[in-house]
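Take this structure first; my questions come after.
With one protein chain held back, the other chains of the complex are shown just where they sit.
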Amino acid sequence: MQLLYGGGPMTGSAADSLTARYREVRGATEALAAPLAGEDQTPQSMPDASPVKWHRAHTTWFFETFVLEKAAPGYVAFDPAYRVLFNSYYNAVGEQYARPDRGLVTRPGIAEVARYRKHVDDAILGLLEAGSLAEESRSVVELGLHHEQQHQELLVTDLKHLFGQNPLHPVYRERAEASASAPESKWHAMERGLYEIGHHGEGFHFDNEAPRHVAHIEAFELATRPITNGEWLEFMERDGYARPELWLSDGWAAVQTRGWNAPEYWTSCDGVWHQYTLAGLRAVDPAEPVTHISVYEADAYASYAAARLPTEAEWELVAAAQPVAGNFAASGRLHPAAAGDETGLRQLFGDVWEWTRSAYSPYPGFAAAPGALGEYNGKFMANQLVLRGGSCATPAGHVRASYRNFFYPDARWQFSGVRLARDLR
Amino acid sequence: MQLLYGGGPMTGSAADSLTARYREVRGATEALAAPLAGEDQTPQSMPDASPVKWHRAHTTWFFETFVLEKAAPGYVAFDPAYRVLFNSYYNAVGEQYARPDRGLVTRPGIAEVARYRKHVDDAILGLLEAGSLAEESRSVVELGLHHEQQHQELLVTDLKHLFGQNPLHPVYRERAEASASAPESKWHAMERGLYEIGHHGEGFHFDNEAPRHVAHIEAFELATRPITNGEWLEFMERDGYARPELWLSDGWAAVQTRGWNAPEYWTSCDGVWHQYTLAGLRAVDPAEPVTHISVYEADAYASYAAARLPTEAEWELVAAAQPVAGNFAASGRLHPAAAGDETGLRQLFGDVWEWTRSAYSPYPGFAAAPGALGEYNGKFMANQLVLRGGSCATPAGHVRASYRNFFYPDARWQFSGVRLARDLR
Amino acid sequence: MQLLYGGGPMTGSAADSLTARYREVRGATEALAAPLAGEDQTPQSMPDASPVKWHRAHTTWFFETFVLEKAAPGYVAFDPAYRVLFNSYYNAVGEQYARPDRGLVTRPGIAEVARYRKHVDDAILGLLEAGSLAEESRSVVELGLHHEQQHQELLVTDLKHLFGQNPLHPVYRERAEASASAPESKWHAMERGLYEIGHHGEGFHFDNEAPRHVAHIEAFELATRPITNGEWLEFMERDGYARPELWLSDGWAAVQTRGWNAPEYWTSCDGVWHQYTLAGLRAVDPAEPVTHISVYEADAYASYAAARLPTEAEWELVAAAQPVAGNFAASGRLHPAAAGDETGLRQLFGDVWEWTRSAYSPYPGFAAAPGALGEYNGKFMANQLVLRGGSCATPAGHVRASYRNFFYPDARWQFSGVRLARDLR
Partner (left out) sequence: MQLLYGGGPMTGSAADSLTARYREVRGATEALAAPLAGEDQTPQSMPDASPVKWHRAHTTWFFETFVLEKAAPGYVAFDPAYRVLFNSYYNAVGEQYARPDRGLVTRPGIAEVARYRKHVDDAILGLLEAGSLAEESRSVVELGLHHEQQHQELLVTDLKHLFGQNPLHPVYRERAEASASAPESKWHAMERGLYEIGHHGEGFHFDNEAPRHVAHIEAFELATRPITNGEWLEFMERDGYARPELWLSDGWAAVQTRGWNAPEYWTSCDGVWHQYTLAGLRAVDPAEPVTHISVYEADAYASYAAARLPTEAEWELVAAAQPVAGNFAASGRLHPAAAGDETGLRQLFGDVWEWTRSAYSPYPGFAAAPGALGEYNGKFMANQLVLRGGSCATPAGHVRASYRNFFYPDARWQFSGVRLARDLR
């Protein structure tokens, strides 16, 4: 049997581990939603974002549809209407409730969604504990947990976008003020050569990280840390948002059309720039990495700084030699943190997703899986750009050096930031 | 002192009556919202509709802004941010939170809104019971109660529109199936002559119902009952939605653009027309008045039936001689009912608002009140048409023969229906 | 035989007169187009406007479709494809080429359109001169000539809108600078009473001017002249475009959405207001009537001036006693002129169409004609307002006191202006 997604057959202890991880990941979603009332969990702030309640139900639908309906004889669906209602985009499964209308689904309410989750959890855990799930389904459970972790991050960023529209600046989680500084940014050089890119080794990975393949890369340098708010303020003061020569054509059109003059969530109060955070409205801290910028802004900044964005291969090349550690969601901060005084490569993982200039495309030899799960990644390989490294809202343990995140170039509601690169000649 | 809105000075018992009515009307709003969870009360299904929670807060804001802030020395606002957040359209009061974004206001939640209502109710009732409110402010309280009754109807129709988007067809209130028939429609004739139109007598009325004025009206006939679903089905079967010669030009454009082929909320299940109601999805009852139609549809039907829509003056002329009784919200049905076998003029009041062909314009001699409350009605006198008679969602006692409701010609989410008229020569 | 449009049977000399008028009116259209190259006659500046070439072809189509196809045995269509291509909005005739795409029809070119006109003219004139056209068709020819005159005015205003987009400010026709003044505006009073409104007597009229009917009108005053540019500049200086309390709600929304801060075609050059005219860009003359305003602006001005717009019945009542004379297209000026020093009622006819507050609705007893020509007026009786009196682009002899023009409230590209009214108590 061929595993759709990487990782070898699991041993007995792996089985135990899957059950434990199932409990842990599913519990983490509920912990994120716990402070939120029905009012908070229901609306949708824009078509790209989804309600908290929807994330909780859709991740459950994933297990119900791809595990229970396929591999649990006699399983009775919690509500057959959910098959359509909580299908995100799997055409092979069938019809989907219109994405822009997710915020109109007042029923099921949050109590009913909790019951739905329990209904599915009981069935999955029953199968896992009985050891009656075939290897293929076990690998789909594994995929479902990584899928759920992705939605945990989206739950946070979508909630931030919703709360960010509210003039009362709601607090989701209090955050202690951190007072730190950012080290001087330096350049980390890499030599020209043939390198291998993409996932290797055991461990889970998404299909889009494979196959591992050879790439020829010219000599380059990568900045040792992301751009900070302080640097961004300087860009703004030097009319960065008003100089078309710095911008890609589509980026400049976006600036004009949408009136961008600062990152998303920034607002000027009495002449001082503030930003909405999940701890409420706070003055912008110059030492923190800048975040909530589109790739257009990232690219314009790079032009301004006489540099460029890295390619995803360049980024991976550097990151592969670094430990996967940083300010992830587990820190509880849910906001980027200043790098501190330490020098050397900093913050490749966590804090902010780093825009690359690479279009999200299939690797040489890539083939999507057959069936509905083949829709997971492959069909989005158009018009989006790759981001790397995870953010302060990414569950710990979810990312790795080969991990490819992707968003449209004008997206700003993720914790996206920018790290510079430049040619080395 | 000049009263902004009709009605003479109130005596002692009127004072008691105002206090009692305040309790009653405010309580009625809460009773409508009581079965609804935070999830149900928060989203907004379209810019024209508002969340249930918003209706509860905005009606409270009305009393806070126009009574307490003006006439209650030392009153402390519940939350100063609400002044903007719950201002609907009063430019003279100041900025307004963007109407299309009302569904994004997750906070305050419904518990907080309940506290807001209590805070304001305590203050108003304190003033009323102390007898310390000047006549002018008392008349604003009176206006505020009629304003709140209007929002009670909107709360119901907006909720229906929201629930109507949900494929699960939520039930707001169970409704027993009624089995009744509709009498044959006949014609009620009126002679040519000079008539007085507009409000007269004591009792509250909105400024747009005045001044009472003389109108010359040609002889005409008004149908004894509204058009039924059965008659509408016949219109549909005879290709009513596909024959441009029946339609106003703008109406035909709406049919094409929006794909209208039946009233709002109608859907065909296995070849049988059903309609979403606040008691869930039900088969269309041929004996009930048709509802949720635009004036374009009403006008096309009139053309099809070789008749026309009445003018508002014609309608008022006939209605003024009838008792104000019918299927209002108090019946608990929240759905139009069949007229039954009785003949004669039926259902002028209640069941469905009846579209007229009259543009919503100022009566001769009309002048809007000075200040913010002058924005209540006058500034909407463009592009809308008048509807008359109240509906199954109108609070009992709220309408009268001179009452002018008004909506844009393409609006379908109110309980709007059609009664025919024709020239008598 | 019943005539669709007013006027008794024509005698022999009327027959001669019809032939002569046909030549005259058709020639007048060609004279308007003569200075315009193929480039000028082809584009469409907005969906509401049509190319010059289209006006020339569509008016020809009218005679071909409603006269020749019906009443000329053996007539061979110039090009059968034109039946669709130049049908404006007659559903009963069949399909129509999409209105917003009229500017994409490069072929037929202007030479071909001229041939089309000659082909149809030859056929019509042959029938007229042979005296072989039945009375009914003769009345359709009469209607076609009035129809063509309406399109002559639209040809001018649509061309102005097209040229008005061109930064080179093209000159269509040179115009000598006139230096005149405007008299003080006074009030012309009318008594309360029962009046007859609508067309009467012989002579042509459109169906929407009938039936003549009785209306009760309260005492009122009408201004002796329209508002001037000088008065409008004062309105602007006093923040007229920035004070929401002056505006209808939909009007204020239009101001916000479209950024209106002056009439259409006005632009400030070095601090001096200029306006694009068909003679090029000129400094605004304070003595001329203001023009190219929406009814929203007219209404806001009236609020600012503590007055109101007249109803169409009020306007007609006053105008019916005045001679139909003024600055029409025949003056060659194609621009409003200052009233001069003479006092008394001025400029009711010509110069600028005067917005009324009356919705364009059917008169009591109105019935549209059967068949395609019934679509001429009746189906537009929704969402538009009535303007009265003709403009500097109206062919002389085309208007009369009972003439009802109609446009959507936000339309600004016609020569529309404002004359105030007020209640007389």
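For clarity, chains are labelled A, B and C in written order, and residue numbers in each chain start from 1.
FYI, contacts are C-beta pairs under 8 Å (C-beta built on N, C-alpha and C of every residue); 3 or more make two chains touch, one makes a residue touch a chain.
The structure displayed is predicted, hence computed values, not measured ones.
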Omitted chain's touching partners, listed by label: A, C
Selected residue (touches chain absent from view) among C:Val67, C:Leu85, C:Val156 or C:Ala287: C:Leu85
Absent-chain contact - pick from A:Leu248, A:Leu281, A:Leu345 or A:Ala396: A:Leu248
Selected residue (touches chain absent from view) among A:Leu18, A:Ala123, A:Leu145 or A:Ala215: A:Ala215
Chain C residues that touch the omitted chain in the full complex: 37-45, 53, 81, 84-85, 97, 101, 103-110, 162-163, 165-168, 170
Hidden partner interface residues of chain A, rising order: 89, 91-92, 194, 213-218, 244-245, 247-252, 295-296, 299, 308, 357-359, 361-362, 364-365, 374-375, 379-383, 409, 423, 425
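To be clear about the criterion, only the chains that are shown with their structure count from here on.
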CA centroid of chain B to CA centroid of chain C, Å: 38
Whole-Å separation of chain centres (CA-atom averages), chain A against chain C: 59
Approximate Å spacing (C-alpha centroids) for the pair chain A, chain B: 46
Of all residues in chain A, the ones touching two or more other chains: none
